[in-house]
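Pasting a structure here, questions to come.
What you see is the complex with one protein chain gone and the rest in place.
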Amino acid sequence: MNAVVLIDTLLLILVTITAVAIIEVRNLYASVMLTSVYSLLMALVWVNMHSMDVAFTEAAVGGGISTILLIGTLVHTAREERPIKARVHWKALLVTAVTGAALIYGTFDMPRFGDPHAPIHHFRVPEMMAQTVGFANGTKGKQAPPEGFDAREYRSFNGRVADIPDDPTDTAWRETSVLAQDGIIVPKVIGHAAHAPVHDDAGHHPHPADDFNGHVPNSVTSLLAAYRGYDTMFETTVIFTAGISLIMLLRRPRRQGEAQVGAPMVDQAVLRVVTKMSVPFILLFGLYVITHGELGPGGGFQGGVVIACGFILYALIFGRAALYRVLPPPVIDVLTGLGVLLYSGTGAACLLLGGQFLDYSMLNRLSPGDGESLGMTLVEYGVGITVSMVMLNIFNQLAEEQPT
Amino acid sequence: MLWNEIVTTVLLGLGCVVSLTGALGLLRMPDFYTRLHTAGKTDSLGQFLILLGLVFVTPDLLTQIKLVGVAMILMIAAPTATHAITKAAHLNDLRPWTKRDPGGEP
Amino acid sequence: MSWVYLATAIALLIGLFIILIRAIIGPTVYDRILATNALGTKTILFVTLLDYISGRTEFIDMAIVYALISFITTIAILKFAEKGRLD
Partner (left out) sequence: MTHVLGIYNYWIYVLLMMIGLYGVIAKPNLIKQAIALGLFQTGIFLYYISMAVIDDGTAPVWFVDPQDPGQKFMGPYDNPLPHVLILTAIVVSVSVLAVALALIINIRRAYGTIEADQIEVMDQQDRLAEFRAGATLDAADAAELAGVGGHHD
């Protein structure tokens, strides 16, 4: 039993207890607080499973924004759940028990936790991990691998070197490669980046069959922004749409001369001073998270949420009127759209430069790796701007006085 | 074990003891203000001891600076939050528990 | 050395468990807020220790985010308890 499994086992017990408490606590306010606790614990589980970016997002989104949004709703609704006669809903319990039993029956066919032979670890991703960028410290871009590097060694999880031909165009082995010892079919793949030319004669950057088109050190970011670039773009659009829906559902036209009412906490000296000290730091840190996203954990979603949290802290202490002086609502609205425009504009720029949509390597012909890095940074900034402004917009709509 | 590992072990152990004491106090104390008393103080000291302990085994300077940064943020944020909670509770007329008046909780 | 980190992590987990009980049963709202805040601090320490257990100490940024987010959440919860509104 290794450390990961031990901590995982213990943490998940805590998570389950919290989940039951969230559902069963009568007081909605307590339930919201426990939701924040639940998100923090869940983020610990992600960290323990080495999923740094997800933990980052869960902590920022689940622990921060979701809690604030739920509290913002409690302001306009009731704090207490209406007492119901029966504590246990037997029909619901029966339904969940049957469904749960069926799902648990399904888990017996799953590969065990952390099994290196599981199919997920043998398809496509080993290939990505063997791509040859980022060898020298702090440099990016496609480079020659160091002396003695064999992309095939990485793939042989149990010390077995697969018999992969050196010629990258020879793909016949893919269909027939079977590790007969264990009876496990391993789709062996080849580290083509070590072999493929950076440019062909016409100056085009050819796409090998399985190019992930992303070669920054954080493979999560390169998957997010390059391999699944379209998906992330439309995910940003989903968030944008959510912001628009919130405006349509909750914003009401402000009458002329209507005073901004609010309850700022400026009378609390300690909070005021600490907030004034920390807000610039939080905003700067959010920008760092966005920019650093391709080198370490972080990225547009996380950084955007951190920036939004910084502004929300300012609004909590100094009142929403003060926030509107810094960021007027029209500016927030414009920036919301600008982020999506930056994302799709980066894709269109690649198109105009002669590549495919979102083929970042076109942004720098001389060094495609640097072009990819630049494109990913631009895209992350687009995501970050949209996410932060939408979250801020949602907060503003929820915090606003609602007509009853 | 090298000297820095011994220092780290001692500091982490101390931090654990302090943190656990605070947690236990949070559970066992009779009313809000006494719980605040244990939790607020031990939180700050415990996190400082553990983060300081980790500094000694960190090889590179950047991570050491980040660790100290985390400790600094916590040193500012945790007492601020505790102060604000106390103030809010006090303003909302939460009476402290006494032996004479054991019903301090509303 | 990793057993020291692991032992510390387990001790912190026990602490988390105890505080969680207070967060669930806590009779007043302020008890719950206090427990949430204390849980946040313990979580930050736990994240740092997990980085050391896995040997990837460059992920300390996580702890900074946790510290900031936990602070902001506490202030938001508190503001609702005190003023009954968010702006």
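The first chain written gets the first letter, and so on, giving A, B and C; residue counts start at 1 in each chain.
The criterion applied here is as follows: a residue touches a chain if its C-beta (ideal position, glycine included) is under 8 Å from a C-beta of that chain, and two chains touch if they have at least 3 such contacts.
Predicted model, so just to flag it, every value in this text is computed and none were measured.
Interface note for the absent chain: among C:5, C:46 or C:59, the touching residue is C:59. Touching the chain that is not shown, out of A:7, A:37, A:54 or A:340: A:54 (per the contact rule at the top). Touching residues on chain C toward the chain that is not drawn are 54-56, 59.
Of the residues in chain A, those that touch the hidden partner chain are 1-2, 4-5, 8-9, 12, 15-16, 19-20, 22-23, 28, 31-32, 35, 38, 42, 45-46, 49-54, 57-58, 61-62, 65-66, 69-70, 72-74, 76-78, 81-82, 84, 88-89, 91-93, 95-97, 99-100, 103-104, 107-108, 110, 112-116, 118, 120-121, 124-125, 128-129, 134-138, 146, 153-154, 157, 217-220, 223-224, 227-228, 231-232, 235, 238-239, 241-242, 245-246, 249-250, 295-297, 299, 301, 387, 390, 394, 397-398, 402-404.
Here is the rule we use: only the chains that are shown with their structure count from here on.
With chains as nodes and touching pairs as edges, the resulting graph is complete, every pair of chains being joined. Interface comparison, A-B versus B-C: the higher number of contacting C-beta pairs is recorded for B-C. Computed from the mean C-alpha positions, the centre of chain A lies at a distance of 21 Å from the centre of chain C. Chain A and chain B have Cα centroids lying 31 Å from one another.
Computed centre separation for the pair chain B/chain C is 11 angstrom, with centres defined by C-alpha atoms. Taken residue by residue, chain C touches two or more other chains at 16, 33, 58, 61, 64, 68, 70-71, 75, 81-82, whereas all remaining positions touch fewer. Annotation for chain A: residues touching 2 or more other chains are 271, 278. Every residue of chain C that touches chain A in the complex is listed here, in rising order: 2, 6, 9-10, 13, 16-17, 20, 23-24, 26, 29, 32-33, 36, 39-40, 43, 46-47, 50-51, 53-54, 56, 58-59, 61-62, 64-66, 68-73, 75-77, 79-87.
For chain A in complex with chain B, the residues that touch the partner chain are 268, 270-271, 274, 277-278. Those residues of chain A whose C-beta lies close enough to touch chain C in the complex are 3-4, 6-7, 10-11, 14, 17-18, 21, 25, 29-30, 32-34, 36-37, 40-41, 43-44, 47-48, 50, 52, 55-56, 59-60, 63-64, 67-68, 71-72, 74-75, 262-263, 265, 271, 278, 282, 285, 289, 292, 296-298, 302, 306, 309, 312-313, 315-317, 319-320, 395, 398-400.
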